[in-house]
Each structure stands twice: as structure tokens, then as C-alpha cells.
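Apart from one protein chain that is not included, each protein chain of the complex appears where it belongs.
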Amino acid sequence: MTADASPPAEHGSVEVRLEDLHRRYGDVRALDGLSLTLAPGELVALLGPSGCGKTTALRILAGLEEPTSGRVVVGGRDLTTVPANKRDMGMVFQAYSLFPHLSARANVEFGLKLRGVRPGPRRARALEMLELVGLAAQADRYASQLSGGQQQRVALARALAFQPSVLLLDEPLSALDAKVRAQLRDEIRRVQLEVGTTTLFVTHDQDEALAMADRVGVMNAGRLEQLDAPQVLYAAPRSAFVADFVGLMNRVPAEVVDGQVRVLGVALPALEGSVDRGRGVALIRPEQLQLVRTPTGSARVVAVSFQGPVSRAQVRTGQGTELVVLLSGSAAAGLAEGAPVDVRVDAAGLLVASS
Amino acid sequence: MSAARSPRRSARTRLLVFRVTVLVLTGAFFVIPLLSMLDFSTRVFGGDGRTGAAWALLATDPLLRGAIGTSLLLSLLTVVGMLVLLVPTLVWVRLRVPRLGRTVEFLCLLPLTVPPLVIIVGLTNVTAWLSYLFGDTPSWLAFLYVVLVLPYAYRALDAGLSAIDVTTLAEAARSLGAGWFTVIVSVVVPNIRTALISASFISIALVLGEYTFASLLNFDTLQVAIALQSKSNAQESVAASLASILVAALLLVGLSFISGRRRSGRAVVATAVAPTPTGPAPTPPQEPR
Partner (left out) sequence: MGQGDQLSRQFRPARLLPVLGVVPFLGYLLVFLVVPTLTVVVGAFVEDGRPSLAVVRDLADPAVLGSLTNSLVLSAVTALIGGMVGALLAYAVVTGPADGALRRLVTSVCGVLAQFGGVTLAFAFIATLGISGVVSVWLDQNLGTGLTSSTWLFSLKGLVLVYAYFQIPLMVIVFLPALDGIRVQWREAAENLGASTGQYWRMVGLPLLTPAFLGSLLLLFANAFAAYATAAALVSQGNPIIPLWIRSALTSEVVLGHANFAYALALEMIVVVAVVMTGYSLLVRRTARWLG
């Protein structure tokens, strides 16, 4: 669900640049030189484990925290020393951010009221935004009368009501349950595409990041490890951390000789970022492995778990390595525990990390 | 560019200045009378220097000694009475008759809305009967004191029971074969130790500081004795007042540091001394990150 290179929306999306941001708390480096550029109208997701600095980066962009060094440039303006309430950005928090004493409509009108919009146009605009997120009928309800998903939708309407130049989303789906999360994920992306605002989205859930973003930035320990389109990130991880963090990864002992990876009985080209030579660990996706049922197979099936459209098989090789293999329904049919199999690799190249 | 250099930092400084000012000023307001008491009770009138004579009297003056003993005994009786009345009732309500939970809460907090004076005025029949029954000892004051400490003890015990999820523990114990008595004595009580201590300490503090009932019923408890003594030896009264406030302070401040787990401990102490008749016990909000 990515946007192709389309012209920016009518009210002019802006470019956002984070330049070499550092943030230190005493000895702890929350951000260690983060540089990131968001193209106008783009949705970039910052993905990483807790403590990696993604939320810190977002809050610095919002003006809720100050960097130890570095710059924040939005639409060509240096906003580093501009207070948060003057930055013209809309933010959706993880939870609890609707003002409880105001109705949904009044919440959405809040930013407009502060900007001096008259009551008539204000009301109209608020209703327009609530319709955009599908909650026009709940305009007079209060936060305590709305479900978690509904509250976040109101929060989104509120953040966008005054047409901010940047939209910030701080793990907006983390506090919701699975089904609502999936629905809301598509909602948010739809709205963002329709309005065309440059958006920074922070999450620890890779499914969200991969599904929603134009580009995904994987962060680790205050640094940006890789910033690419989701498909590129998944298929061509440039470091072991990214490979491991995004999607499931099998780690199989291998050897690199002359730019070729020797693993599981085959030789394949070693991808950029691999160990130069010698022993290492080849990173193989579960869907890059295939099982061939043969009585002479050196590997044994340990367990098969049915997951609907696909099945996941745990297999132990003759050398004792545990592998996870993704199988289609038909390939998994009748596969029993203890069955002998051969494992085949189906990939153009493999990344080899150091062991 | 210095004005806009760090807007958040200047906001933080303003806040810090505000906090320090408020804390220092209010701190002074509250400490000065206490220091004055110390000064007053150790002063040598018509001369210089300090004397501990008034303080020494605390231990030797028979009136005060008797009163301290009476008050301590009353504290003990009140604590026992409160525990015996409240603990089984609260546990029972939670486990067997949860529908009555709100009613019991309302009743326990009712004494807050009925001024002690009113109780005294309306109790003349009952007090006459009680003094006939128990004679001239002030010990039956404990019956009244239990009502007085009820709201505070209830808050402390309720917070403690909420924190340990009594129902689940009881169900687990019952499924393992325990009878109700075992459940209450061996499962619930050991787990609400902090709340029990909290309720007891607060009861003791309240009884030591109680004046209304005792004076209007003409008993010589600590506070009454202090008031009586002021006519003959003001310094001794002031010394005794300071001593009693320090003891109560030690009890309650020590309590907040005894309570092991910070979250439940704070809730227990805070709710125990907050006389809010309705509303949930305050729990710290979970801040998602």
C-alpha cells in the first residue's frame, strides 16, 4: 500500500529533515547521531525495539524534548529552538490524549479554536474531519463513552483538523487489541494518503511498519541501521540486526569462500554486508526453505503447526541446527512428526553474519 | 538568540523556582510552631539558658504518667477492637457478599460526616449504660474510638485487600481444600500485613490525639491531661504536646517507609489518611512509552 511518486497535496506538503540528532541523559545515549529526511507527503515508519530512540526522535521533532545537539528542519525552516506549540504539527499519542471534559467535536475543534477560527467554520471543519475518520455520528460523545479505537480516530481527526505541515504518530495502535489494530492501520494510511501530510510513524510492531509506510527506518541503540522501502528492507537487509529484527530469520552455520556461501549442501552468492571469508551464520527466511519428503533425508521434522493459509514446520538438520520452514497448505498436508526430509534453499543470495 | 535558546529549559527553571518558593514558605509555616514549642518548653523564664526540667516532668508528673498510660491502653484496645470488627467483616464481604461492598464502604465512611460532637450529644443513654456496665475506667471509650478510626482504618484495609486480589487467593485456597477460617487466617491476613500495620498505626495516632470524647466525658487521657496541666505549668503542657506530636509523626512517617512495595505502600498510606467518603483509591497511572 505504498504511494507512487505523485505530486504533493494541494496545501503543500513539506520536507522534514532531522540532522545528526544526539540526545544524552547523563551516560545514556538515547540518540546517537540520527539523520533522516522525509520527502513531502511521505509516511516514514521508525521501527525498533524499546529503548532504541525512536520515540525520542519523534518527540524531538515535535518539540516536546530538546536534542543535546543536531537540527530539526521543516520546510526549509530551522525549528530546533522553536517551542512545541509553535511548530504547526499534529500528533497522535499512544493513549489517553483526548481531553476528557470535551466532546469529540470539541476536541477536534481545539486546535482550530487556538488559531482563532470562528465558531461556524470551526464546527463545520470539525464535522468534516470526524466524517473523514468515520465518526460523525459520535461527535457529541465524550472520551469515556468511546472505545479505544474510536478515541484514536478522534485523536487523528484532531491532529489533522488545522492542516498541520507534519503528522506525528507515537505508537498509536499499541494500546489497542489485535482486530481493532488491523482495521485502524488501514484507516490511518487511507486518511494520510488522502490528506497528503508528511508523516513520521513510530512503532515496535514490524507488521504495522511494513504494511503502512513508504519507507521504514530500523533503529537500534540510538542509530538508524537502515532506511528503505519495506520490500527492500525485508529482502535485502544490510545488517544482521535488521535481518533479525524484520521478519523471522533462520541462522544456519555456513562458510564463505570466494564470495560464495556454502550452506545446507549448496553454494550461493554472498550478499553485501556478509562476512568476507571463513565461518559465519547464514540468514535464511523461512519461506526461502523447502522440504522434500524422502526416506533418505538427513533432516527430521520436529513439529508442524497449522496457521490457516500457511503452516510452519520446525525441522532439525543432520548437524543439529533447528530451522523454521514456511509451507503452503498442500506442502504441509500429511507431514508427520519424525518424518525424514531434505531441506532445499531457494534464494538468489544470502547474507552471512559473523557467528 | 539567547531568549529562544531553550524554551523548555526556561520553563523548567520557572517551575523549579516556583516549587522551591512554595516548599520553603510552607515548610517555614509548619516548622516554626514546632520549633517554638521546643524553645518554649526549654526556656528559663526570667533568666538565660535552657532547661530540660519541663521534659523531665513528663516522666515524673503523676497526672501525666497516668494519662499516658490511659491513652496507651486505649490505643491498644482500639486497635484490637478495630481489627476484630473490621478485618473479618471486610474479608467476608469481599469473599461472600460482594454486593454489600458499596454499602459497607458507605457505612465505614459515615463517621466522617457525623461530627464527634454530635455522637457525644446523642450518646448520653448509651454512655450511661456503658459506664454502669464497665465502671469508672475510661477503657470503654475504646468503643467510641473504634467508630472514630473507622474511616481511616477502612481505607487502609480496603487498599490492602484490593492490592492482593483476595477473591483469586481465596478461590485458589478453597480449590486446594481450605475451609473459610483457614482462608481468612492463613491466606488473607498474612498478605495484608502492611495494611494491618497501617490501619493500626493510624488508629494509635488518632487515639493519642483525641480530645473531644475524653474531655466531654471527663476522662483523663493524654490530651485532657495536657489541657488541665496548662493551668499550673504551661511549659510542661507544651513539652507534652510536642512529645505527643513527635510520637504520632514517627508512627506515620515510619509507616510510609516500612511499607515494602512502593506502589501499594503509597496507596495504603495516602488513602488511609485521606478522608474522602467516595471515589476510588488513587492508583498511579500507567504511562505507556
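First chain written, first letter: the chains are A and B, and each begins at residue 1.
The working rule: a contact is a pair of C-beta atoms (placed from the backbone, for glycine too) under 8 Å apart; a residue touches a chain by one contact, two chains touch by 3 or more.
A quick note: this is a predicted structure, and the numbers were derived from the prediction, not measured.
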item: Hidden partner chain, touching residue among B:I68, B:V93, B:L157 or B:A173; value: B:V93
item: Residue touching the undisplayed chain, where the options are B:W55, B:F134 or B:Y211; value: B:Y211
item: Contacts of chain A with the absent chain, listed as residue ranges; value: 62-64, 83-91, 93, 95-97, 99-101, 110-111, 113-115, 144, 155, 158-159, 162, 168
item: For chain B, residues in touch with the removed chain; value: 11, 15, 18-19, 22-23, 26, 29-30, 32-37, 39-41, 45, 85-86, 88-89, 92-93, 96-97, 100, 104, 107, 110-126, 143-144, 146-147, 205-206, 209-212, 215-216, 223-224, 226-227, 230, 234, 237-238, 241-242, 244-245, 248-249, 252-253, 255-257, 262, 266, 269-270, 272-280, 282, 284-285, 287
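Going forward, only the chains that are shown with their structure count from here on.
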item: Whole-Å gap separating chain A and chain B, where each centre is the average of the chain's CA atoms; value: 53
item: Footprint of chain A on chain B - complex, ascending; value: 1, 4-9, 288-289
item: Contacting residues of chain A [partner chain B, same complex]; value: 50, 55, 65-66, 81-83, 94-95, 171, 174-175
